[in-house]
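A single protein chain has been omitted from the complex, and every remaining protein chain is retained in its original position.
Coming up: subunit A.
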Amino acid sequence: MSDIPWLTLGVALPALGALAVALIPRAAAGLAKRVALGVSLGTLALMAAMAANFSTAAAGELQFTEVHPWIPRFGISYAVGVDGIALMLILMSVVLVPLVILAAWNECDDAEDGGKGYFGLILLLEAMMVGVFAATDVFLFYVFFEAMLIPVYFMIGRYGRGAERRRAAVTFLLYSLAGGLLMLVAVIGVYVYGGTFLWSELADGALAQVDPSAARWLFLGFFIAFAIKAPMWPLHSWLPSAASSSRPGTAVLLVGVLDKVGTYGMLRYCLELFPGAATWFVWPAVALSLVSIVYGAVLAIGQSDMMRLIAFTSVSHFGFITLGIFAMTTQGQSGAALYMVNHGFATGALFLIVGFLIARQGSAAIADYQGVQKVAPVLAGTFLLAGLAGLALPGLAPFVSEFLVFVGTYAFNPVPAVIAAVGVVLAALYILWMYQRTMTGPVPERLSGLRDLNAREVGAIAPLAALIVVLGVYPQPMLDAAEPAVERTMLQLDAVDPAPAVDGSGPVAGGGKEPGE
């Protein structure tokens, strides 16, 4: 079984599906949708089969590896492989794609090609999402990282919502491209100093001889690109307009998956390739994370548009993820890894439900809705569940990850943990207030005919709701997959977890994480 090139198939199947969709004539747009759904389900099955063969005992190692020379002149290979974290993110992506296709079934019917192009782009994006998480060659990663922008650009600019969508698409593209190009300099630098692009060789000491100041510049090149992608304050400003100009399905993939590439990149590339520089940058990164947490939450409260609101909550949530990553503790990083997956499901569910509202009333403005739970109880109920997941209610999946991030951060230093707790309080405020304004209260005349979710929509949202609950009650499989990978990172960083303060005399301040150790 082990010689099946799982990951290559996982990239190739949706890519071929996208080609097939492109070749279907315009008149048969309905067929295109079915093909897209079928291909995405096939990819899900394929990746699930791969996961079944994944050895949890060796989750810290790269598995299903393939290495083929691609451009030997520059030491570039086609190299893929997954460890526990990459596997989780790939699974999350391939779970989300069929649900997005199902939820977006009629979203683009009014486009002149009947939405055929939209579904083709989703499949193309899926291929690149699998590729970007699977790549173990820095160059290959960069290729996927940049090439992903093109389908998303067209999904927002061509099939998006509202008059601002062109501007939003261009802003998104240029922002990401600028970050990506800075990263290109760092990628070239990695090759010039390390002599290889293979991640395993680079992490194994090919970069050990780089002098610290050069390593810091290279680190920053990667970090800025990932911070734009993540999005981290103050580089987040493209996200709200991009999210609110997107179709909800696009927003799910944009915020749920694409932005995870940023945090995944920090964990995989910034930390493991430049451990010295990462340790040096701990406090700035923690500070930026805290600002993101509070800033995103405060701005979310003030939003009048649900798509923008969810986008800002994501800025806050990504703050938690980066906080967990840069806390440099096992719990913190495991929590961050889980958070990436859980946030994908919870935020994905929120976007999809807002999408259902948009499909009914053509608006995402909070002021346009009131008392929805009386006319559409299932819709309101799933919205509440997704919202509660968003504010990390115990028993739902995001709670586990947020809790781990807090534990890990507290062990690192109590002060950031306390500040981050503000974000949790504000989360309750923005979610519940939005719910109260849109779902409760008297039903106005114009909403009295609002349909509840139909079978297709339930089919799209139910798996997410189930995952949120199941992973909240039983997160062990995810922890088993994430922890060995995190331990490897910690080893690379030469970091030790601070001893827990068992005698109750207070935490160990600093915890041996001082820069320049």
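Assume a contact is a pair of C-beta atoms (placed from the backbone, for glycine too) under 8 Å apart; a residue touches a chain by one contact, two chains touch by 3 or more; residues count from 1.
Note that in this section contacts and distances are computed from a predicted model.
J.: If you had to name the missing chain as UniProt does, which of "NADH-quinone oxidoreductase subunit N", "Spore germination protein KC", "Sugar ABC transporter ATP-binding protein" or "Protein ImuA" would it be?
T.: "NADH-quinone oxidoreductase subunit N"
J.: Out of A:L9, A:L31 or A:L182, point to the residue that touches the absent chain in the complete complex.
T.: Checking the options A:L9, A:L31 or A:L182, the one contacting the hidden chain is A:L182.
J.: Touching the left-out chain: which of A:F54, A:Y118 or A:Y142?
T.: Once the missing chain is taken into account, the touching residue is A:Y142.
J.: Using the touch definition up top, pick the residue from A:P72, A:G205 or A:P442 that touches the left-out chain.
T.: A:P72
J.: Check each of A:W6, A:F54, A:F119 or A:F154 against the chain that is not shown and name the one that touches it.
T.: A:F154
J.: Suppose we count only contacts with the excluded chain; which residues of subunit A make the list?
T.: 70-74, 112, 142-144, 146-147, 149-150, 153-154, 157-158, 165-166, 169-170, 173-174, 177-178, 181-182, 184-185, 188-189, 191-192
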